[in-house]
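For this depiction, one protein chain was excluded, whereas all remaining protein chains were kept in their positions.
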C-alpha cells in the first residue's frame, strides 16, 4: 500500500462524523468534503443519499434551488459542510468580508445558504483547510451565520466539528466552544495553538487523527475515487493519481 | 340561418363582457362559460389565452394547481366564472350549503377557489342558469366569498355581472348592488322580478339581450363549436347538433 | 415494491391523509379500497385542494360511506359532472363527518408551507368570508411592511400520509409524475408517502433530461405498490368509465345501496381476485 495522503485521513474523519446519516448535501467546489461524504455513502452500502450541489448529474432535485432548503428545513438533510473566510471560537462564520461592513477591506463572495442551513442541518461540519490566525479568529467581523442561538429561535442544527489542515475540533453547543479532538499526523498541539486566535478546550491527552484502515483505504481508492473523478476530475487526478483513468 | 339558441345568446353576452382580456380561466364542467370565453378568444384572433381548468389538454400550467392562483394574484387572469347555490343582492356567493353551518340541511360541494379568485380577478362573471328565489336570495346562508370588501382589504377583483337563464345583471361595486342590464329574448321583466328574492336597480327601459350578429354566429358554430366539442362533447352535440362530428 | 394491501397497513387509524384532485389518473382508488377492507377508522382526509372529479370524488365518498373517515378538510367534494357526492353530503348534514371548509389556494399555500417546514403561509383574499370566520388555524395579521394592510396567516399542513397513483416508477424507485406537480407538493409536505404505480421500468429517469423534469425523487417515497389500473375507473389516458361512476352514484343514494356496492365492489371483488 502506498503512502497515506492527508486528504485520505481527512476524508476518513469526515466519513466517521457522517456515520448513520440518511442524506448528506455537499456544496459547490468542495472536493474533499465530497470525498468524505461519498466514503460514508460507500460504507452505508449505498443507502445514504449524497447530493452534490451545483452538479445536476450528482443531484436529484426536481423542484429547483429551493428544494434543498425546503428538505433541510424538514429535517431531511442530516449533514452539510460550511466554511468561512473567518470562523470564530463561538462557531460564528463569516463569508462576507473583513472590516467594517458594508465597505469591507477584503470582500468574499457571500453567505450563500449558511444563514439557513446552519440552523436546520443537525450535523454541519466546518471545513477550512487553511488553519491560521487570519482564518480562525477571536470574533468574526461579520456574522453570516451564528454558531448558536438564543432560546426562542428555532434551531435544530448547527456545527458539530471543525476540520482544518492541522486538526479536528468538536463543537460543544451548550458552551458554544470548540474542543480539540485530534491532531492530524505530522502536526503538533503547539502548531494548533500558535495558529488559532480563539480559545478552545483541550482533552487531557490529545490523540492523533486516526489513519484510515485497509478496508477504508480500498474504498477510498476504489469506488469513491472513481465517483469523485466524475465530479472533480482535477482533484481526483491530484489525489488518487494513476488510479483514475483520464476522463 | 337556423334558429338562434339561448346558449348562443348567452355565449355572445359573455364574450362581450370579456372583450380585450388577455387571459381567461374557466372552471371545471362549465361548458357555456367556456363557449363564451372561446368566442372571445376567436374574436381576439387567438391572442387571448383561455385556460380550461380540470382539462390538462386545454391548459398550459406546469407548476401544479397553485399556478392559476399565483398568476391570478399577480393580475394575470383577467376573467373568471363563479356560480353559487345561493347568490345574494350584495354579490355574496354560497357554495357550501343551506341552513346552519356546519350542519347544513342541504350540503353543496364546497367553495373551491372562490374565496381567493373573487378578490383578485378583475372581471368575475357570476353564472347561474336557474333563476329562482331559491338561488337568487336576499342574503346567503354562508359566505363562501363576499361580493365586496371593507377598505384595507386587498381587493383588485370582483363580480362585474350575473347571467341567468332569464337575464343579465351588471354589478355596481361601489353600491354593492345589481342592476338589470337586459332580459333575454322570450322573457320579461315581470318574470325576472317574480323569481328574484333580492332587490335590484332598474334602468328606465329594459332592453333585450342582443342576439349574436351573423359574424358571431359563424364563429360560434364554426371554430368555437369545434373547440368546445373537444372539451365538452355531450354539450356540443346538444347545442350545435349535426355541425359537430361524432368524437 | 409491494401491494396496495401492504400500503394500507402502513396507514394507522386516525392518520391525516392527503389526496390528489384526480383531474389526471392520480386518485389512488385501489389503495382506498384496501383501506376500506382493512377497516380503517377516524381518518382525517385532506383533499389537495378538492376531490371533485368523478373518480376522486367517488374515492372520497366511498371512504366516508365505509365509515373510515372522521374529518375532511377540503375545498370541494363532488362527483364532478355527475353531481353531488352522496355519502359525503349525508355525513356532513348528519354530523357523522366533520368538514373543515377551505379554499383551493389556501390549501395549496398551507401544504407548500408544510413542505418548506415554515410555520405558516400568508394569503390575500378570504377576509370577510365565513370560511375565515369558522377556522382558528387561519388568522388575519398585519403585513409587517405596511401596517393596516391585512393578510391571512394559514397554519402549515404536514399530513401524516400522502397517497396517490403515478404513471411510472423506475428501477431506483423514482416516480414519474410529469406535469402532475400537486403530487410533488403533497409528498414534500407529508411524513409518509405511499404510491401505487401503473408501470415499472428498468431504467433510471434521470438518464433522460426530458423525463427528469417530471420526477418525484425516490428519497421522498416511503413505499410503492406496482398496481396497474389502481386509478380505475379513470384510465391512464385520463378518460373515465363514467358508467362505473354512475353505478356508484346510483347505489350510494341510499345507505343500504352503498353498503351493497361496497360488499360487491370492494370486499367481494378482492376475494375473487385472490
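For the reader, a short list of remarks on this structure follows.
Order as written gives the chain letters A, B and C; numbering starts at 1 within each chain.
Operating definition for what follows: a contact is a pair of C-beta atoms (placed from the backbone, for glycine too) under 8 Å apart; a residue touches a chain by one contact, two chains touch by 3 or more.
This is a predicted model, so every value here is computed, not measured.
Screening A:81, A:118 or A:200 against the full complex identifies A:118 as the residue touching the chain left out.
Of the candidate positions B:36, B:66, B:158 or B:212, contact with the hidden chain is made by B:66. Interface note for the absent chain: among B:12, B:30, B:49 or B:148, the touching residue is B:49. Listed for chain A, the residues touching the missing chain in the whole complex are 28-29, 54-56, 61-66, 69, 73, 95-97, 101-120, 142-146, 149-150, 152-154.
Residues of chain B that touch the chain left out of view are 22-23, 49, 57, 60-63, 66-67, 69-71, 73-76, 120. Where chain C meets the omitted chain, the residues involved are 109, 113, 116-124, 137, 139, 141, 143-146, 149, 151, 153, 155, 177-179, 208-214.
Here is the rule we use: only the chains that are shown with their structure count from here on.
Taken as a contact graph, the chains are arranged in an open line, each linked only to its neighbours along the path.
Chain A and chain B, compared by their mean Cα positions, are separated by 59 Å. Within chain A, not a single residue touches two or more of the remaining chains. Touching two or more other chains at once are residues 184 of chain C.
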